[in-house]
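For this view, one protein chain was removed and the others were kept in their places.
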Amino acid sequence: MNTPAPDVVRSAYAQLAVTDLGAARWFWVDMLGFHVQYEDTNSLCLRGTDELTHHSLVLRKGRIAALDHISYRVRTPEDVDKAERYFNELGCPVRRLKRGEGTHGVGDAVRVVDPLGFPVEFFHDIDRAERLIQRYDLHRGAEVARLDHFNICTPDIPAAYAHYKSLGFGCSETIEGDEHELYAAWMYRKQTVHDVAFTGGAGPRLHHLGLATHESHQVLRTADLFGAVRKEHHIERGPGRHGVSNAFYVYLRDPDGHRVEIYTSDYYTGDPGHETYRWNVHDDRRRDFWGNAVIESWYKEAAPVLDLGGNVQPVTENRLDESAVRIGADGLG
Amino acid sequence: MNTPAPDVVRSAYAQLAVTDLGAARWFWVDMLGFHVQYEDTNSLCLRGTDELTHHSLVLRKGRIAALDHISYRVRTPEDVDKAERYFNELGCPVRRLKRGEGTHGVGDAVRVVDPLGFPVEFFHDIDRAERLIQRYDLHRGAEVARLDHFNICTPDIPAAYAHYKSLGFGCSETIEGDEHELYAAWMYRKQTVHDVAFTGGAGPRLHHLGLATHESHQVLRTADLFGAVRKEHHIERGPGRHGVSNAFYVYLRDPDGHRVEIYTSDYYTGDPGHETYRWNVHDDRRRDFWGNAVIESWYKEAAPVLDLGGNVQPVTENRLDESAVRIGADGLG
Amino acid sequence: MNTPAPDVVRSAYAQLAVTDLGAARWFWVDMLGFHVQYEDTNSLCLRGTDELTHHSLVLRKGRIAALDHISYRVRTPEDVDKAERYFNELGCPVRRLKRGEGTHGVGDAVRVVDPLGFPVEFFHDIDRAERLIQRYDLHRGAEVARLDHFNICTPDIPAAYAHYKSLGFGCSETIEGDEHELYAAWMYRKQTVHDVAFTGGAGPRLHHLGLATHESHQVLRTADLFGAVRKEHHIERGPGRHGVSNAFYVYLRDPDGHRVEIYTSDYYTGDPGHETYRWNVHDDRRRDFWGNAVIESWYKEAAPVLDLGGNVQPVTENRLDESAVRIGADGLG
Partner (left out) sequence: MNTPAPDVVRSAYAQLAVTDLGAARWFWVDMLGFHVQYEDTNSLCLRGTDELTHHSLVLRKGRIAALDHISYRVRTPEDVDKAERYFNELGCPVRRLKRGEGTHGVGDAVRVVDPLGFPVEFFHDIDRAERLIQRYDLHRGAEVARLDHFNICTPDIPAAYAHYKSLGFGCSETIEGDEHELYAAWMYRKQTVHDVAFTGGAGPRLHHLGLATHESHQVLRTADLFGAVRKEHHIERGPGRHGVSNAFYVYLRDPDGHRVEIYTSDYYTGDPGHETYRWNVHDDRRRDFWGNAVIESWYKEAAPVLDLGGNVQPVTENRLDESAVRIGADGLG
């Protein structure tokens, strides 16, 4: 393709449709500790305490629980134009939104349905927000510091890899079969392990949002808080240590079933020529470094994604099934 | 019974038969961080870095993996005599051992097979050991601070409860059915949640030894260390938070299958009239506060125990099966 | 003396006079995370989240900031009578209080001015309180778990040592000069490093209350919270590691100047014959294991104590001055 790709800075925010805004507020604000930057009767704009832009999560009241869009910040205003041309040339549905037409706090933006079927936004301009990094008195719950990444389900991992590669993303880690068939990949623009990762499965669906916190005791506290109020069924998997990324994690499900990972302690990937680290699908430490089995729902369940008109996108079944690899503790027995 | 019970101070040490002393040394010393206080060709005497007595774990080379005995320290030399009379009156097998006849470092002792079928020692006199609490340079691995408790499998929990009650133990927590039938109990002499606990199951068998460490990051580090050397299959369950005791834990299996819990952060029980906290067997937070399922092997597997002649004790099947309670995440599905 | 001493279980609570109850509430409840068990217009009864009795701290509105009394729980109701006889025989001022006459929630009690000049209460009966150990949703601030100890200033450390020895306290650690002259001592009834400690200085005065929290990150968080709201001047010393006790600490001053220590991770002292660990006054690790200098105010300032009539007790100057030991980082230069 001749059209240059936009210069993506990082995964910036996700907008989720939730069926009960009050229940969602309980989960994301009261329990996880997101800071409410803006709210009206139909939506909440939330951010972590390290974030200096308007939001990293938008909850929008909807009839069904789904992903409205994931959103990447680009380096310059011109990169929004580049994104528009790039996805037009790919033949994707594209819509341009001026400030005020799209999400609150966000300026000029482009929304597309990418070749993988995902609703994706690119923007540069976003409102600034007051620094809360040292407002420890406002830190609560999981003490969410910032959005770290999106994890998406797609049936064709090599296609997802190729698409994000052409968008300029690096690849930090993969899970591969004995013949190097690709089961999963972690790709980044900012200098962490990932901004986006692909989990093999029926797709397009949203697997989870990854939220960064600073230390492992905050991950443990998150789980303790759900146990304390007898809402332990919101904890789906973990806490545990990932093989991939080396991060310490816990996965939770919100009242609509949206999955979120509280995540801490990955590593720097900013050097030129940073090499991809490849896990064999038979290494039972890849998904949990301690060899604990993955919960079946974690492999199988994910949220539908919407198209630019707000309709649910149809899904395609996956080709390679990592959860069918029945070796060690990590495959499902 | 007319004979007064000995005044038990605390769970003091366990002596395990292991089939490969070198493999056991790797696990307990190199990986868990026990300090070697004494060793000869057939045995190792180990202690945690907070312990000021000669050992809290003895590993003895044996043909089969089994429990030689658990051992309680009593308050005075006279309490050893009391123990002898007490178990004689109960009609239990009893053997008196002078210093040098029993375990290295331990003085005058009495060994019995208690009414539950367990080999149990009572002693007062034991060699002192150099203070290592602040020798951070010698702390390694799990940074084991001290032995915390024994957990034993027995088919008759009410009988175990009654026996230890008559030995003067308090009861901090229980798991009970809707009709208050007793599934499990945690009993103490020192001012923590327990010195001994009972897990329903075929018995007499040793379920696990509980070792205290100071903070939860040390529990996480323990698991990370096993993953790092690709020995993650030694991790059986957790890390996780117990409902009972509120402690943060991980369960490991040594090369012979002996189970050990690295355990941190329980609570003070030393007040007079400390009340028993009762969990209902249907509360899926009782075994894991986060509602994570218990691994089947954790409920089913345990180590044989020896009699005073060194022969394996026969086991009796259990009556109530907690693992058959199929509600929530915690029963086995 | 012929009269037997009462059987003390542990340091149970302190009652402080504060000049501004609202300011005190901000400090102890909002910032440190004490749970309010009872309040009226003149007082607050507070407890840590691990405590199962009515309070461990009472704040009482007063004209001047002072210690009303420290209070020990005794093993049986009869031990209250023993305390009355014991201090009567010592010739101390003694007052008996029935339930309702003394502090809210406390039953039959005896208050004395002990031979060191301190107002001290002994009681057995106290109201129970709901278990909050696992109510992580209610844990805030320093996440105070329980009262750990009292630290008192007295000019005559050997006299203080002898008095508490005769009350049946053990001695875990001391600071001593080259000729074994006693600069400070830590004494216990419950199985921790101390229930009471003596700091050399003009006395009787209250040096500080020690509050236990579970892990060191909670101590750090406490300090961060005061910085966050620009009240960092309430932090007097630390965070740091004590040589004595090995605990990790931070010292704060409340709005009236009452000093409190947030304290974690000491060690078990419950064995018979537990040996005293002796620090030389010239070891600069004794007060801070990292050799950081002690703040002068920490050595010099303390709160006045009241007599049984509510009047401030006169103080006597100290004899040995530990802060004058000018070796290493820890003496004041």
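For reference, chains read A, B and C in written order, and residue numbers begin at 1 within each chain.
Here is the rule we go by: a contact is a pair of C-beta atoms (placed from the backbone, for glycine too) under 8 Å apart; a residue touches a chain by one contact, two chains touch by 3 or more.
Here the structure is a predicted model, which means the values were calculated and not measured.
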item: Sole contact to the chain not displayed, among B:G227, B:G240 or B:G291; value: B:G227
item: Residue touching the undisplayed chain, where the options are A:D40, A:D271 or A:E317; value: A:D271
item: Residue in contact with the excluded chain [from A:R111, A:H124, A:H208 or A:R237]; value: A:H124
item: Given C:D7, C:D81, C:D137 or C:D224, the one touching the chain that is not displayed; value: C:D224
item: For subunit A, residues in touch with the removed chain; value: 9-10, 50, 52-53, 73, 75-76, 124, 128, 131, 133-134, 145-146, 190-191, 214-216, 243, 246, 265, 267-268, 270-272, 274-275, 277, 289
item: Touching residues (missing chain, whole complex) on subunit C; value: 216-217, 220, 223-224, 226-227, 230, 232-233, 235, 239-241, 243, 248, 284-285, 289-292, 329
item: Hidden partner chain, residues of subunit B it touches; value: 134-138, 215, 217, 221, 224-225, 227-229
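Just so we're on the same page, only the chains that are shown with their structure count from here on.
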item: Gap in Å, rounded to a whole number, between the CA centres of subunit C and subunit A; value: 49
item: For subunit C, residues that touch 2 or more chains besides their own; value: 134, 215
